[in-house]
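A protein chain is absent from this complex, but the other protein chains hold their places.
Per-chain residue numbering starts at 1, and chain names A and B are given in the order in which the chains are listed.
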Amino acid sequence: MVGLQHYIILSAVLFCIGLYGALAKRNAVIILMSIEIMLNAANVALVAFSRYVTPQLLTGQIFAVFVMTVAAAEVAVGLAIIIALYRQKEKVDVGEVDLMKW
Amino acid sequence: MGLAISFWLLAAAAVGSALAVVLLRNVFRAALLLISCFFAIAGLFVTLGADFLAMVQVLVYVGAIAVLLLLAIMLTREAATGSPFSRWRIGGAIASVALLAAMIAVFRATPWKVADQSVVLKPTTAELGARLLTPESGFVLPFEIASVLLLAAVLGAIVLVKEK
Partner (left out) sequence: MDWLRWIIFVVIILAFALSFVMAFILLERRIVGKFQLRPGPNRVGPMGMLQPVADAVKILLKEDITPAKGDRWVHRLAPIVAFAPALLVFAVVPFQGKGPGLGFSLDQPAALADLNVGVLYIVAVSSISVIGMIMAGWASNNKYSLLGAMRAIAQMVSYEVPLVLSIVGIVIASGSLSLNSIVEAQSIPFILLQPLGFLIYFLGATAEINRAPFDLLEAESEIVASYHTEYSGMRFAMFFLGEYAYALGVSAIVSVLFLGGYKFPFGLLPQSFIWFLAKIFLVFFLMLWVRSTLPRVRIDQMMAFAWKFLLPLSLVNLLLVAAEGVSTIGFGWAAVGINVILAIAFVVIWANRFYRVKGVTVG
């Protein structure tokens, strides 16, 4: 029988895969994708809590709607930054972006 | 039983394609597998009885976010050089696995207050709409703030990529 724990452990697995991608990759587009995986993992956990803990109130699903809104906004701005970066450097390698480093 | 089978299939698909996104060298294929990961998660929402969210997941993530990502890949022409690892290849793996182990340990140790599962699941669309937009539920202000956020994101994206 599949229960709450299955879903939140799946969510944790997805989150950690996304985290690894965000930490260990250099291509900015891949990093953005990894962040999307992390947000999706959070959504799975929220919807699972909504289903198993508060099935009548749907609070988790409402949170998931907000997460999706934020994800859409984040991708729009993130890709705009990547395109601007590519225009400047002809590269999307985050290691090359070191103007603000000291 | 059917629910359990579909959970395991969808979970395997989601984890497999998420791993492929992180590990593949070809950026374009990674983006395509990200789409299959989004689909699997939409399927998981269906198994959780969230019909509205499953459709919104496909609409927003596959129809909008994935298309934007593919567009960015086409514009940046870096698919051929691939997605190399940074210095954090090993350290990141260790950190991620450690975090995963900690989370699983906590999740297993926590006594979750699972509600009565005999309730009949209703279609969620009307309920979600009512709860988002009636003053009593307290989500009206967040809803409006989310709209402002979207507007700001649209304007920000235009300003960032506009050619001088």
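Quick note on the criterion: a residue touches a chain if its C-beta (ideal position, glycine included) is under 8 Å from a C-beta of that chain, and two chains touch if they have at least 3 such contacts.
Since the model is a prediction, treat every value here as computed from it, not as a measurement.
Counting contacts over the entire complex, the absent chain touches B.
The chain that is not drawn here is touched, among residues B:Cys37, B:Val56, B:Leu100 or B:Leu132, by B:Val56. By the touch rule set out above, chain B reaches the unshown chain at residues 26, 28-29, 32, 35, 51-52, 55-56, 58-59, 62-64, 66-67, 70-71, 74, 123, 125.
Operating definition for what follows: only the chains that are shown with their structure count from here on.
Those residues of chain B that touch chain A in the shared complex are 3-4, 7-8, 11, 14-15, 18-19, 21-22, 27, 30-31, 34, 37-38, 41, 44-45, 47-50, 52-53, 56-57, 60-61, 64-65, 68-69, 71-73, 75-76, 78, 82-86, 88-89, 91-93, 95-97, 99-100, 103-104, 107-108, 112-115, 117, 119, 121, 124, 127-128, 131-132, 139, 142, 146, 149-150, 152-154, 156-158, 160-161. Across the complex, chain A meets chain B through its residues 1-10, 12-21, 23-27, 29-30, 32-34, 36-37, 40, 43-44, 47-48, 50-58, 61-62, 64-66, 68-77, 79-84, 86, 91-95.
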